[in-house]
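Shown here: the complex without one of its protein chains, the others still in place.
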Amino acid sequence: MTPKIRLLVFLIGAVGLGAVYCAGARNMPPWAEYRGPYGDVIASLAVFERHATDTVNAITYDYRGFDTLGEEFILFSAVTGVMLLLRPEKAEQKNRNEESNENPQPFQDAAALSETVQVFTTALFGFSVLFGVYIAAHGQLTPGGGFQGGVIIAAAPMLLYIAENTDAFRRIVSHPIVEFFEGFGASLYALIGFLALLAGAPFLTNVLPLGQTGDVFSSGTIGLISTCVGVEVAAAFILVTYEYLREILSRERDQER
Amino acid sequence: MLSPALFVAVPLTVAAMVAAVRDLLPRWITDLVAILTAAFNFVIAGLWTLHAIHQTQVYWFGNWFPRGHMAVGIGFVMDGLGCGLASLASLLTLLALIFSWKYVESGQRHYHPLMLVFMAAMCGFSVTGDIFNLFVFFELMSTAGFALCGMKTREPAPLAGAFNFAVTNTIAAFMVLTGIALLYSATGALNLAQMGLLLAGRHDRLVLAALVFITTGFLVKAATVPFHFWLPDAHAVSPTPVCVLFSGLMVELGLFGAMRVYATVFQGCVATTHLHWIFVAFGGFSALWGAMMCFAEHHLKRLLAFSTVSHTGLMTLAFGLWSKDALTGLFIYLTAHALVKSGLFFTSGVVLHRFRTISEPALFGRGKGLKWTGLVWFLGGLGLTAAPGFSLEMGETMVTSHAHWAEAIFILAGALTGAAVLRVGLRVFVGMGDRGPSDRSAEVDEMPETSEAEKRINWSLFTPGLLCIGGSIALTFWDRFMDAAWSSSMRFMDFRSYALAVYGHAVPLAMLAAPHEDEKLAMALACLRVVLAVSIALWAVLHLKLPRTLRWPSFLEGSMRPVRQLQSGHPGDYVAWLTLGVAVFGAAAFWLGL
Amino acid sequence: MMILGSGLLALIAVSAFVIVRTDDVTNQIIALSFYGLLFALMFFIFQAPDVALSQVTVGAIALPLMVMLAITRMKHREELNKRKQEKSR
Partner (left out) sequence: MLDHYPYYVAAWIFLCGLYGIVRSRHLVHTVISLAILQTSTYVLLLAIGFRKGGYAPIFADISPGVVTVDPVVQALMLTDVVVEVTVIALLLAMVVKAYEQGGTTSPDDLRYMRG
């Protein structure tokens, strides 16, 4: 189809699709008048039943924890997919090695960063990891949780890359332990679910003691699951970054030699 | 009784663990672990099926039982059809993994975890009783599918196919989510049974819009024309074992998702209208379109992919008939088709492995030595036509028992798809006639998935196909299978019994004997299909020897230019058609439903 | 709050259209990051701090970063190919 016909077909369809959407929207309850009951029931129960102050995370990791298990595996399979797609081909690898031997001149003239920036971003590394762990571990109390914390942790090595500390960056992101944690973190969630089966309850039941509301170790498995998810998400995002940068990194290493 | 969580959670856990230590494990251990997990899944799901055909059971995750009518957690509803599909998914994955033992070589470090995740997603999708959970498993199935589809990264074509697959199916997923959001705003619930109860009798534009979004979203997965464009592109390029799962079950599960939501949420509010005729229309059209395109193809996997479009169209039509007979027939047909289609894909994988090509003209006469493979292929072709003795014929008889006019579509679609497969068989394994015309897509040669040195056909390559085809014949001798399908379909359609089961008042159901249809008529029609299919195949192969006046319909096998150009490989085109399809579906739904 | 929220929604609607109309991919990434921030702000206004936090980390940082990494890798490859061609000449 030529672009014009394609657009025409689309426009006819879009009018219909938009009309269906708007016809549905017009019959929805008016905006800003949420009527419940699902959300209200859980909002009124979660603090008492689960000793969690953040109801959203109580839903994510407990009431509807099974959804989150599925979601975590969506992340897992997408990362596995990225690794599968961007895997270096054998033949290609050989070529690249040959090339880099013949081609010793610097690939790209890096604009020199001021030392202040380098020191500052490197110092932020530790802070970023700490902050991520904090966010992941306090999921049941305050906004945040495994997913948010995990992404923040994963951002830490990127800071090193920005600070041009590529050597440290490469050592962190290409370490096999990252790959291990990506799989292990994902399986831990399910294993916590099996814990309940051992205790004779249905899968993913919150069988740990609920503790004091407001305490870091409250809410039973919620905090634990949140932390596992944090590990998995951090490892997953680091892996994705590494897969994209692998080629460029290997080139830079060759230059250093 | 073992927990139903096992058949989702165990493969997921194993997948993640295998992935965690993938560099330490030798290939054979990974294979063994994956195969054992699939076998375990098959056993668990099978046991649950035997249990569930007598009584539907519900399993609440996290011990969150409903408060009154409020479902606060997520529940699995273990009913006969859902569990049956889960065991079928496990079985096909098991066979596909056995096939991959000696087959998949490149990318093997990531292959097994993805296959296991894919299997878990299919199982979870079949039995979940929560609409958002349905979306999650839909998306999980898609994500693993996208990755597996683009596995052969050494050529650009698989990436293009996977890209189109991913774009269209992601749009579909978000249409489903939009529909879910609409329903949530109306009911404030996410449990299917609860939503159905709250919506009963309600009949307005909101419900219809939600129905349009959710159904079309699932129909994209089910590859109904005009949402089907991604399917041939994706199937043609995926590794063979992955094709088996795609064509055998994933596509049909898309339809099943639409049916599940229709049977629970929408049945109480729109069943009084003539809405189901839309499914009949879309399904019938897909069946004929797919069959026509199938016959025109010369790339083996693409040919089979189009036949999947056609057969899923027939199943959509059966869904539209929405009667006990039609649904029973549909599920028998679905199972039988999954087996036959898997067998054909396995065989095409053997051909690709042995001859390093999958294009019909290039294979001409080269398969003469492969007697057994050829036999399986021919049996598969007969199976697709729903020949007497195959379980497809059983399903088809049931579907059309109260809608004889539908028989015409079944005959045309079955005969054309079967003829296409038989034609390939005659050319490749018998070497009859001439090479036949070629076309562009057949010339895109597929890189074999196995290494050059290994040309022997290992037992692990040949057996799965044989088992599949054999299984589809064996099903006809299993009377209990038919009765089970009949009882479970009745239960599937009956929303009251579903809702009662969800709220813990399940009524045990005695197994009912399925009615026996007029066998003479069915046999006569089946023979007619076979005669048609064989004669079309022979005509196609030998048409140069015929007098010139009889050659005129050769365009059917030839270029079919204007029609085939629609299949352009351009994601923008596919999305434009998708949008138009939603609009047509929506217009029809609002016209018939209000 | 409602007025602020409505204004933000209008801004989001406009920027969505602008982003899909932008052909230059680099500009699009910057716009996408901005768009992600708008969403984070909207989640805050409409009392969804959890989602806002994940939107800040994912929508405004991780997503544009990933697009950027993909483009970097593509540019890198482009340069490699160019060099190869020059050498062969």
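For clarity, chains are labelled A, B and C in written order, and residue numbers in each chain start from 1.
Criterion: a residue touches a chain if its C-beta (ideal position, glycine included) is under 8 Å from a C-beta of that chain, and two chains touch if they have at least 3 such contacts.
Only a predicted model underlies this, so the values are computations on that prediction, with no experimental measurement involved.
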Left-out chain, listing which of the shown chains it touches: A, B, C
Touching residue (missing chain; options A:I42, A:L210 or A:I238): A:I42
Residues of chain C (touch criterion as defined above) contacting the omitted chain: 2, 6, 9-10, 12-13, 16-17, 19-21, 23, 25, 28-29, 32, 35, 39, 42-43, 46-51, 54-55, 58-59, 62-63, 66-67, 70-71, 73-74, 77, 81
For chain B, residues in touch with the removed chain: 132, 136, 139, 142-143, 146-147, 150, 153-157, 159-164, 166-167, 170-171, 173-174, 177-178, 181, 184-185, 190, 232-233, 236-237, 302, 439-441, 444, 564-565, 567-572, 575-576, 579
Chain A residues touching the omitted chain (full complex): 3, 6-7, 10, 14, 17-18, 21-22, 25-26, 28, 30-34, 36, 38-40, 42-44, 46-48, 53-56, 58-60, 64, 67-68, 71, 74-75, 78-79, 81-82, 85-86, 141-143, 145, 147, 214, 240, 243-244
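Simple rule for what comes next: only the chains that are shown with their structure count from here on.
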Cα-centroid distance, chain A relative to chain C, in whole angstrom: 17
Contacts with 2+ other chains: residues of chain A: none
Shared-contact residues (touching 2 or more other chains) in chain B: none
Chain B - residues contacting chain A, complex: 3, 5, 9, 12-13, 15-23, 59-64, 67, 70, 72-74, 107, 109-111, 113-114, 117-118, 120-121, 124, 130, 132-133, 136-137, 139-140, 143-144, 146-148, 150-151, 153-154, 159, 178, 182, 184-186, 188-190, 204-206, 208-210, 212-213, 566, 568, 570, 572-573, 575-584, 586-587, 589-590
Chain A residues touching chain B - in the complex, by the definition given at the top: 1, 3, 6-7, 9-10, 12-17, 19-21, 23-29, 35-39, 41-42, 45, 62-67, 69-71, 73-74, 76-78, 80-87, 89, 176, 179-184, 186-187, 190-191, 193-194, 196-197, 201-206
List of chain A residues in touch with chain C within their complex: 32, 54, 56-57, 99, 103, 107, 135, 143-145, 147-148, 151-152, 154-155, 158, 237, 240-241, 244-245, 247-248, 251
